[in-house]
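I am attaching a structure below and will ask some questions about it afterwards.
Apart from one protein chain that is not included, each protein chain of the complex appears where it belongs.
Per-chain residue numbering starts at 1, and chain names A, B and C are given in the order in which the chains are listed.
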Amino acid sequence: MKQENNKEHKFGMVIDLDKCTGCGSCMVSCMSENNVPFKEDESNKKDSITWMRVYKLTNGKSFPDTETAYLPRPCMHCAGKGGHGHSPCVSVCPATATEYGHDTGIVSQIYTRCFGCRYCMGACPYHARYFNWWDPKWPEGMENYLSPNVSPRMRGVVEKCSFCYHRYQAARDKAYHEGRNDIEENEFQTACTTACPAGAIVFGDLNNPAHKVHQIVKPDPHPDKWNRHVVGKSRNPKVFRLLERLGTNPKIYYLSEREWIRRKGDNYLDGEWDKIKNHHGSSSHG
Amino acid sequence: MSEIENKAENGSMESAGECTAGDTKDDKGLGLGVIFFIVAFVVCFLSGTLLFPKLLYSKKEQPFNFDHALHVSEAGDCETCHSLRDDGTFAGIPKLETCLDCHSEDVLGDSKDEAVFVEKYVSKEKEVPWYIYSRQPDSVFFSHAAHIDGAGMDCVTCHGPIGKSTSLKPYEENRITGYSRDIWGKNIFGIKKHSWDRMKMDDCAECHKKETGFKGYCFQCHK
Amino acid sequence: MKVDRRSFLGLGLGAVAGIAVSPVGLKLTDDSSIWTQNWPWTPVPADGEVIYESSVCSLCPGSCGISVRKIENRPVKIEGRENYPVNNGGACLHGIAGLQYLYDPARVKTPLKKNGDKFEEISWDDAIALVAGKLADLRKSGSPEKFAAILDKEQGSVSGLFKRLFKTFGSPNFYTMPSFESYLEATAAAIHGEGKTIGFDLENADFVLSFGAGIIEGWGSPVNCFQANASRKERRAKLYQIEPNLSNTAANADKWVPIKPGTQADLALGICAVILKNNLFDSNATMNFKGGFNKFAAMLQKDYTPSKTAEITGVKAADIEKIAGLFAKAKKPVAVFGKGRGDGAQSLKELAAVHTLNCLVGNINKKGGVFVKSKNKYLEFPDESMDSIADAGFAKPKAGRYMNQLVEKINSSSKSVVEALFVYNANPCYSLHDTKSVKQALGKIPFIVSFSSFLDETAKEADIILPSHTFIERIEDVPSGAGLAKTVVGLTKPVASPVFNTKNPGDTVILIAKALKGSIAQSFEWESYNECLEGVTARIWDSLSEDGYAVISKGAPIEPAAVNLSFLSGNPPTVQAQGDFGLTLIPIDNMRLINAGAYVSPFAIKTVSDKVLKGKNIVVEINPLTAKGLKNGGFAIITTPIGTARVVVNFNEGLMPGVIGMVEGLGHTFENKYVSNKGVNVNDLIGPVIESGSGLDAAFGIKAKISKA
Partner (left out) sequence: MDSALIPEGAKRCSFPKFAIGIVIVGAVLLWGVFAMGLIWWKGLNQTNMNDYYGFALWIWADLAVIAVGGGAFFTGLLRYIFNIDELKNIINFAVIIGFICYSSALLILAIDIGQPLRGWFIFWHANVHSMLTEVAFCLSAYFAVLTIEFIPNILENRQANKVPFFRHLAHNMHGIMAVFAATGAFLSFFHQGSLGGVAGVLFGRPFAYREGLLIWPWTFFLFTWSAAAFGPCFTLLITKITETITGKKLVKDNVVNLLAKISGWMITIYIIAKIIDTIYWATVTAPSLGFNISHFYTNNGFYGYWILITEILVCGLVPGIILIMKSTRENPTLRLIAFILGVIGICLNRWVMVLQVMAVPVMSFDTWALYFPSWQEIATTILPVAYGIILISVTYRYLPVFPQEAELNAVEPAAETE
């Protein structure tokens, strides 16, 4: 009766910011996939539910040296300090409505458990969590396009990117039915990944060396020697994570050839960046 | 304040007893009070236990009776009608199309239920609006494939010996939640004797804990 | 025994204790929380079997293959179709949001007839009879040429049916909205001769010199361009972007070359001059140039020396020489034109000048270069039957060459120019320059029939609306175009049954034709549009119906393309912006908005930045150097020679000083609270400027001033 299908995955993503065009396909694909509601005015970005949000970065220089780039920001699915699963949000939720799945590395959010205290939102430095300030309402007839794979949320609860967990559930169902022990890389891809017209998003299992995401990121299995809270740092010098220094250990990695973009990924004191930029990738062997 | 503190000096332990003992006039009152207490207790407890469920649940009759035992003996097993699709999802209550694999506009047996079925649904090509006893709320993702194919479980463990039943019981719907009564279980205290008596999350977790050593992650069964 | 206070106390306590011990409290606490988890007003989507159906999106000329996920018969998600030759699995946000159009309660749900200011519902039969009656009267009156049509495009069988109707009716007045495809054809006609179009092989080019083409702004076939652009990184191909503002394309490019608005043609000619002067051109290719190559070269050396070009364009002379060198020396260079999405106003001088760069370096019909192809002719309609009225009417001259000339003619003429108008898939009252004059012209037309699925700005002006299926509900052939290197015809399929009482526009046209009887009806002897489609696409129908698409051509065309420079060799004047204010207002194309054809979906508008739209206010971009007296984030008034608008100002270092950028695609004015009445339509502020020689509206912007509100 016991089944041994629980090889530990660590799903993650690497987003190539040089390829990202800021077109917004990932955002809409996410909203459409996950039954995200919309309202009359969505221009106040502080109350607009966008599990995937695309930020515009600028290098801050003046004309004509100014440069811009886009940075898509799903939930980071943080593993928390030392990668033990105590994500900033998970550790604070008083009702266990959000949880770190050690089998997948995915941070869940259970809408029916959440009672709307919003502590997790305060804990998340990425603003990846959104509150349903309003009852979700679809114009008459439009509720017909809602997908049964993701439960629509009610007013008063927090929601966020789930790495399209329902697609993992579906892939596993299929694998079970076909008598397979595990799923293939292409069987579980998030809606933003498959939608990206530029192919900027690569999704897969960071624990699986055969997966493309692992090959690009080359996560360091050892804790960072400068900050023991940081694990899974990329050994690719062009790859970085957002706010890596906080020890949140996100599973979203970003890739860029442009130094100013990589610098935007974290906060640095004066002069710090120049010292570390060339050693940005982990110094560990491998 | 000071008055009280003074009294405290005299020893407080007896004072309470003294008070009731001395107050003989109230004895009968107290006796009556006890009777009132008992009566009210019993009435309220019984109505909470017996009457309350009647108010809480509405009863709905299925469109017509369905003889599971008969169909199992004809079809051989549950999966013939309640099948998994090729993508591993569970098809649930069979669609009319599945019924028509065997049935047709010509009545097979002699039950009046089949006559209703043919007349009201088959000939009108209408799906039968069954009430589903085991329907879980929208927030639940239940993988039949994981339990049937993955863990090799049988249907009875969760659904009970429904395959042996010859008639359908009325569907009882919780007026507040809209759930079927079978989710909380027939027993209003939520006490269960069999694994299929109740289908709350705790029951899932209990079995998972027992069988896999871990109650499971939230996302395993939520969507 | 007497009932006293204590008895009541006992009663109360007993009741409380009894209830407490009973399951009531526990159950109600649990149930009330479960109630909040299943609020009856929160929808529960029905579950069922998952089915995928492939189709083609026709929201824009991109023609991407889509895969529609359905639960039983209910479409729930649109995604890009894997291995489709145009978009290979990718999809843009508008296509993905397509189901919001399908189910939009703001759709035209049934045929409508205008009565006074209001629309009334009428039956399809009555509507068709009414339209046919009006048209028959017009034809009887002897001026069938006063029947005009405005469509989005010429390609495809539905447009073919419209054209056929007009021909057999006897009217030459068939117009299409300006589109990138129309500009490609105009450019090809000017340089290579009639009957041709152009495709850019971006995915193989190693140096892309873009004169403002918004390669990742929705230009061409958007998803295909996104993919070609993304693959630059692996291919180590370069992109130089020349335009006044730091668009996403410019930001993503290897280099952004800021240029004064409207001077791209001059820069292209300046670069031509350097290439010629430094002998960097492909002499094999130039050998066969016609139309005065020497005259052209002499003109360039006189008028477009690097220093003169630098003065006109604001690009440094050294940069011009450097770009010319990089471009000419690249293995597979390509110069691309079509500012923004390429479907707005364009100057033929600019298009031709940029394309001349391609001709000079000899990349025509070479891998990684420009493909000069014959216009896609996969459709085979049977011969029309023409009566004498049709023959006479069809032989008359068109009222104007392009849409904007038609508008001008109607407005300036005291006599009636157009008596009846069909509008299909076009919204001229929104997307043409100076919308006020367009509305005025439409106001002078006594009978307008719209085929729109939505009550958009133009449909609101109509007398009859014959609503069409959306692309999710109808069958239609969708030819690619818009600068795609290969030619693919896709088949849009009815993935969902019609949500409302609408029809396939092909069927509607056939019904109208049949109702007109006589030779017109004889030319439309199909039972339905389905039958017609199968007939006219017979050559590729098997492939269309089985694979969902047919590849007509891929790879570089073999036949050589003649080059004729006569249009440019006389150096036609460069178009100037209208007015004499100090600043120049230019439209900015934004991938997340739509400026032609359909309007933006609620999902797409949700993605729009608050630096573009804030509440109901449009945000314009301006370089802080030019923004004297303005506050970042504050209100301002923009005034142009044709209009004024209240806007919010956003300081943006990515804009050339002297330029104001205003996004295209906002400011709709119909009933839809999610997408309408937000911001300003930039076309209300910009008027058309007709380019001499080509007759095109080439207004790249307009002079403007801005002041604190």
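What we mean here is this: a residue touches a chain if its C-beta (ideal position, glycine included) is under 8 Å from a C-beta of that chain, and two chains touch if they have at least 3 such contacts.
Only a predicted model underlies this, so the values are computations on that prediction, with no experimental measurement involved.
Looking at A:8, A:47 or A:274, the residue that reaches the missing chain in the full complex is A:47. When the omitted chain is restored, the residue from A:93, A:106 or A:146 that touches it is A:93.
Only one of A:125, A:221 or A:237 touches the chain withheld from this view, namely A:125.
Where chain A meets the omitted chain, the residues involved are 44, 46-47, 55, 57, 71, 81, 86, 88, 91-97, 113-127, 129-135, 154-158, 242-243, 245-248, 263-270, 272. On the side of chain C, the interface with the absent chain consists of residues 29, 32-33, 35-37, using the contact rule stated above.
Following the convention adopted for this analysis, only the chains that are shown with their structure count from here on.
Rounded to whole angstrom, the centroid-to-centroid distance between chain A and chain B, based on C-alpha atoms, equals 38 Å. The geometric centre of chain A is 33 Å away from that of chain C, both derived from CA atoms.
For chain C, the set of residues that touch two or more other chains comprises 37, 44-45, 47. In chain B, the residues touching two or more other chains are 87, 89, 137-139. Taken together, the chain C residues at the contact with chain B in this complex read 1-19, 21-24, 26-28, 31-32, 34-35, 37-38, 40, 44-45, 47, 49-50. Per the touch definition, chain A reaches chain C in the complex via residues 16, 18-19, 21-25, 27-29, 31-33, 35, 38, 40-45, 48, 50, 54, 56, 58, 61-64, 66-70, 111-112, 135-136, 138-148, 151-156, 191, 194-200, 257.
Across the interface of their complex, chain A is touched by residues 84, 86-89, 137-139, 141, 143, 145-146, 149-153, 211-212, 217-220, 222-223 of chain B.
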